[in-house]
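Take a look at this one; I'll ask things after.
Missing here: one protein chain of the complex. Every other protein chain is in place.
A, B and C label the chains in the order they appear, each numbered from 1.
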Amino acid sequence: MAKKRVALIGATGIAGQQFIAALADHPWFKLTRLGASSRSAGKPYSQAIRDADTGQVRWWAEGEPPASVADIVVEEGAKMDARGVDLVFSAVESDVARELEPMFAEHVPVVSTASAFRYEDDIPLLLAGVSMEHTKLIKRHQKLRGWKGYILPQPNCTVIGLAITLKPLHDAYCVKRVSVVSMQGISGAGRSPGVAGLDVIDNIIPYIPGEEEKVAREARKLLGTATPSGFSAANIEVSATCTRAAVLEGHTEAVSVEFAKHASPQDVARTLLKAGAKPAKLGLPSMPENLIRVHDDPFRPQPRLDRDGGGGMVTSVGRIRPEPLYKHGVKYVLVSHNTKMGAAKGAILVAEYLREKGLL
Amino acid sequence: MAKKRVALIGATGIAGQQFIAALADHPWFKLTRLGASSRSAGKPYSQAIRDADTGQVRWWAEGEPPASVADIVVEEGAKMDARGVDLVFSAVESDVARELEPMFAEHVPVVSTASAFRYEDDIPLLLAGVSMEHTKLIKRHQKLRGWKGYILPQPNCTVIGLAITLKPLHDAYCVKRVSVVSMQGISGAGRSPGVAGLDVIDNIIPYIPGEEEKVAREARKLLGTATPSGFSAANIEVSATCTRAAVLEGHTEAVSVEFAKHASPQDVARTLLKAGAKPAKLGLPSMPENLIRVHDDPFRPQPRLDRDGGGGMVTSVGRIRPEPLYKHGVKYVLVSHNTKMGAAKGAILVAEYLREKGLL
Amino acid sequence: MAKKRVALIGATGIAGQQFIAALADHPWFKLTRLGASSRSAGKPYSQAIRDADTGQVRWWAEGEPPASVADIVVEEGAKMDARGVDLVFSAVESDVARELEPMFAEHVPVVSTASAFRYEDDIPLLLAGVSMEHTKLIKRHQKLRGWKGYILPQPNCTVIGLAITLKPLHDAYCVKRVSVVSMQGISGAGRSPGVAGLDVIDNIIPYIPGEEEKVAREARKLLGTATPSGFSAANIEVSATCTRAAVLEGHTEAVSVEFAKHASPQDVARTLLKAGAKPAKLGLPSMPENLIRVHDDPFRPQPRLDRDGGGGMVTSVGRIRPEPLYKHGVKYVLVSHNTKMGAAKGAILVAEYLREKGLL
Partner (left out) sequence: MAKKRVALIGATGIAGQQFIAALADHPWFKLTRLGASSRSAGKPYSQAIRDADTGQVRWWAEGEPPASVADIVVEEGAKMDARGVDLVFSAVESDVARELEPMFAEHVPVVSTASAFRYEDDIPLLLAGVSMEHTKLIKRHQKLRGWKGYILPQPNCTVIGLAITLKPLHDAYCVKRVSVVSMQGISGAGRSPGVAGLDVIDNIIPYIPGEEEKVAREARKLLGTATPSGFSAANIEVSATCTRAAVLEGHTEAVSVEFAKHASPQDVARTLLKAGAKPAKLGLPSMPENLIRVHDDPFRPQPRLDRDGGGGMVTSVGRIRPEPLYKHGVKYVLVSHNTKMGAAKGAILVAEYLREKGLL
């Protein structure tokens, strides 16, 4: 089967580089075109990622920039004609996404890490193990917009591990209230190169603008139901406090959940493991054996030790214990990788799913 | 007025050194004797804090070891006769405290940072702005034990900022449930020199053995009522998740509180500021102008910026906002200094209070 | 004696904020006007340092922004008329300095942390304990340029501790070759807010563009002689390797020196201490008791422990030992504060000297 031809916009930023690293040897997708700002346009990729003043190669993904993209001449994203590709991955900032993504979606599917279209009522948020059946809304979305393609935004990196763990618990025990306190890695912090060392070394930053609202809103949408007219968000109270810690990658989240029904910590562990194993049956290249890992050792999960589990696609859960605040409820700690499952590789996993389902 | 003569046991550890730094120029107390393990006994203090293998001076408090203690010959704590002093500060580990502190308390008051006696029903936990009136139990405690002195343990460093903020809120709005997630600095982590760099750099450790139970239990005791027969603990559900972050000093805590009565974030801010100002009227040397600082800037408090407020004695509060999980409630973030207000200087503040009240 | 009225340009950046913090209660200088880019112009300072998107107060100096400047309305630096002040401190980037500083120097003295004019042959680099007598060139400089004022650039932060230690050694033992490897803190790294956490946590960056050339060139100028026609640079080979470490503030430097004459480590220690004590006799407010501290403990100096010595004005030296590479020579490690003695407070010290000598 021929590989799908893929374009990437926002190719020079941190999220874009994570796409490039993850697509370097991808069995199903071939990265053929790269878009970025006009500043980078016309340069081979290997030049476009050099700092103009110092000549320094700016590369934040693992390893080295893959040779396969070094000579691709970067195009100006805003002028790119997507008709030559089967799919566009978008790793641009949200304001740029709002302009460019509809332009591409007229012709081809767009899978995006930007937040621009996450809250449109005709647009689903797809997340493995959580909301893949929301794909059934894509046709309606295309019809409403008059597009051949469509836009599928990746959820916020902080909500991803939360939703992956809440969904099976909600199905089994009916989640009523959720409180989450995040200690987030610095790699996902907006415009490159992110949080200043002066701000975060020997420190915690107790606020990430807009993040808490995104977590609450997206959690309810992800756990909601696709309906003929859009979504019926899950009726769950979500309260988030989002902080930044001196961690390179990986978001750690302390979660407290109230259930309608009784569930022991053992019940919760079993439910998570069982649910996490299901999606593996789809046979998608980026899908880990189990989306969820459960630790017995109370000192786990830790972001440095656990973020790379399953190639960064596993949500690691530990410290599952009763929540004394509620009649029925548990507390736990999770770690998920914010730039792998939480961004580029997560978006690629969605694209794999789309192809498997014949939607590309 | 003559200075009170003070002995310190556990003088070579991190907590002990914080005592020494804080007592160096104290207007009311004069540090005259130092106790430590038999390994240090017989050496002048300046030698006792050198690493036996490398000669390195091990000093974790601010600045340099004060000249005033350099030549004091360290005694073996277990053999110290406390009758020559007016007060003993204890900075030993809990197992050692259990043996030594009663020995001293037979003769003189002991103010301790160890947890050994925190949960005895005849022993109060004193905390400025929270439970100073629990001193009224001291006489009964002395009578029960047959001691001339008494033992006053300092509460756990993580509960201190929590209780200082909860107490006025409880008085005003009746606290029902409290959830706290801590991101703790590494300086208070048990035996010197504490958490390994390999464990905490680029990482979060999601578990601190025993800490969550201490926070819950001590919060209820601190906010409880002194009764003729001991304590009536406050009837509050407390749920804690305690983690360790790559922060040198200062505990950051994300707090969520349910009230019985309505209170807006503005009400809460006003209540905290008003309550925090009261203890300053006592005129104690280590008391800050206001025990509580309230930040408007949502990026505050941060441990590196706020831990040293008021000489490390201020609890900084920010991000006060409604808690959507409850009908009445708020969320906030606090920072308090774990080895100043949370240990040595907090214990010294208690001792100042005792002297002011004629209890030394 | 009336305080001198002072203007500051570059008032919103890291270096500018260090000036503001250091001038807050200065006995001789009163900060009356603040200049910054057009983006900040017209706003009170307390507003100008807020991030436009998030409202966050961006303040990198110690403590909080002083109340005394909160209401000063920031002017556009390029349009500032300096005639109402006695002195301008400049904390702008070098490209801006090249344009603005001569404009001010037509009328008043300018003391600057920018590198723009450091290498002009008529312009001295003044450094306490090293090159204060180069002030004798100021008159010639004014005449050549036709200015009432003058420009005095502060040397590069990395050369400062080096030159302060080399100068007395050069005078005593004649320095022939110097090798220096720096491990620099991140606070001085160019445009705010400096080095990204992603670059420096768990890492060393082995290159700082232009820094090594500056260190070599400025060391030779600082240790050189003022002559009727400008400078006769010191005839010393200087070889620098400049790296960036995960340290907030303070530059650590491993220095190796070849002398023409024999000098034991003890000789070197004595020479440094004696020389460092001299400048204190001038009675300048920002001058420490001794510009140089010498440690016996081989584990010192450490940037976190020693950078703030003497209010950040002391160069701490340790590990003085023979250099086996040379017939006569020593190795040592030094720590100096890059944004205090190395930038704002160092510039203020120069200004104090100028006033003392009647040159303001």
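Basically, a contact is a pair of C-beta atoms (placed from the backbone, for glycine too) under 8 Å apart; a residue touches a chain by one contact, two chains touch by 3 or more.
No experiment lies behind these values; they were computed from the predicted model shown.
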item: Of C:V96, C:L144, C:V181 or C:A277, the residue in touch with the unshown chain; value: C:V181
item: Listed residues C:A246, C:I292, C:V314 or C:L349, member touching the removed chain; value: C:A246
item: Where the missing chain touches subunit C, by residue; value: 177, 179, 181, 183, 201-207, 209, 216, 237-239, 241, 243, 245-248, 252, 254, 256, 298-305, 318-319, 323-325, 331, 333
item: Residue ranges of subunit B at the interface with the undisplayed chain; value: 14, 53-54, 60, 186-187, 193-202, 209, 246, 248
item: Those residues of subunit A which, in the complete complex, touch the missing chain; value: 54-57, 201-202, 297-299
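Just so we're on the same page, only the chains that are shown with their structure count from here on.
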item: Same vs different contact residues, subunit B with subunit C, by half of numbers used; value: same
item: Between subunit A and subunit C, centroid-to-centroid distance (C-alpha), Å; value: 46
item: In subunit C, residues with contacts to at least two other chains; value: 54, 201-202
